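Some notes on the structure that comes next.
Missing here is one protein chain; the remaining ones are kept as they sit in the complex.
As written, the chains take the letters A, B and C, and residue 1 is the first residue of each chain.
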Amino acid sequence: MFLLCETPIDPAALARALTHAGAGACATFEGWVRDSNEGRRVVRLDYQAYASLAQAEGARILAEAREKFAIIDARCVHRIGALAIGDPAVWVGATAAHRDAAFAACRYVIDEVKKRVPIWKNEHYANGESGWLHPDNTPVAELS
Amino acid sequence: MFLLCETPIDPAALARALTHAGAGACATFEGWVRDSNEGRRVVRLDYQAYASLAQAEGARILAEAREKFAIIDARCVHRIGALAIGDPAVWVGATAAHRDAAFAACRYVIDEVKKRVPIWKNEHYANGESGWLHPDNTPVAELS
Amino acid sequence: MRLRVLYFASLRDRAGTDAEQVDSASADARGLYAELRVRHGFAMGEERLRVAVNGEFARWDRVLADGDEIALLPPVSGG
Partner (left out) sequence: MRLRVLYFASLRDRAGTDAEQVDSASADARGLYAELRVRHGFAMGEERLRVAVNGEFARWDRVLADGDEIALLPPVSGG
């Protein structure tokens, strides 16, 4: 299950939904909105997505995780829209009989989501500037 | 903060307590009571601890994690007493600016806790038998 | 042929719209993007973008057909 959501992420509810009597390990990852990035003070963020392709690519990543690792389930939810400092931006949870697989799958999912899923972050800075992050070593100011 | 607790673990409250404006990543691990182990059906568990030394050793492990990895915080709570299938037995959470450190610290803490902290698991099986797990390749029946 | 083009992130800001109809004779997605760079002044070369056609990732040499929906995708930054 890969979901984009416009409302706050509820990690507790998401973890509860992974409950399974055969699961001995649950690894989760949450990405939180930080108050700084590359030395600049961040006051809020917007996430934009190409929703249909993001859902499809996210679902593919989860299917890959299920194939690569001995997990019971893996899920991911990504916020879109306006977020404040401290808000969870992304949640990944993976369950397995044993912890090796749960950790590996959780890590795989967040890494691939960050690389492949068409979602973009616009950081708003304390000095009033803002800019889309296109993480390929290009300064934000030169992007468009 | 390493704690032994006799009441149910509340992962949501524990994760909330890690909130920090500089944290961009939160990795957690939960160990859940599985319904089987080594092919035997498990119906419930008891955890016993040498409480004073467990707390001291757990605190040392968390201090090591803070020294080894660029984390903001790491915490661990371990249940003791009687647990049912599905109950969280242990919770680890680590926060950091970036996910590498959060994952590495989370993994380090659970691995070391399982190796070093004086806590023992007594599994109760569907056939009425039970036995302390002393994981050094010795069958449960031969242990004492 | 008439195409629909979707813009995201910095390309959307630069184009001033999230989507537009485009009449184009470009043979492929690469040619279309070259046209649109001129029209909107996009600074990023195609080697920094990915392209999707009708909701799936595609190659730049993808031959376009009337009615196709082309999405231009800057480097992603989710998570």
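Convention: contacts are C-beta pairs under 8 Å (C-beta built on N, C-alpha and C of every residue); 3 or more make two chains touch, one makes a residue touch a chain.
Note that the structure is predicted; figures quoted are calculated from it, not measured.
S.K.: Quick one: jot down which shown chains the absent chain touches.
M.R.: When the entire complex is considered, the left-out chain reaches B.
S.K.: Take the complete complex as the reference. Which residues in subunit B touch the chain that isn't displayed?
M.R.: Residues of subunit B in touch with the missing chain: 31, 47-50, 52-54, 56-57, 78, 89-90, 110, 113-122, 131-136, 138, 142-144.
The working rule: only the chains that are shown with their structure count from here on.
S.K.: Where centres are the averaged C-alpha coordinates, which chain has the largest centre distance to subunit C?
M.R.: The chain farthest from subunit C, judged by C-alpha centres, is B.
S.K.: Could you give the separation in Å between the centres of subunit B and subunit C, each centre being the mean of its C-alpha atoms?
M.R.: Subunit B and subunit C have C-alpha centres separated by 50 Å.
S.K.: Where the centres are mean C-alpha positions, what is the separation of subunit A from subunit B, in Å?
M.R.: 25
S.K.: What positions in subunit B touch 2 or more of the other chains?
M.R.: If we look for residues of subunit B contacting two or more partner chains, we find none.
S.K.: If you look at subunit C, which of its residues touch at least two other chains?
M.R.: none
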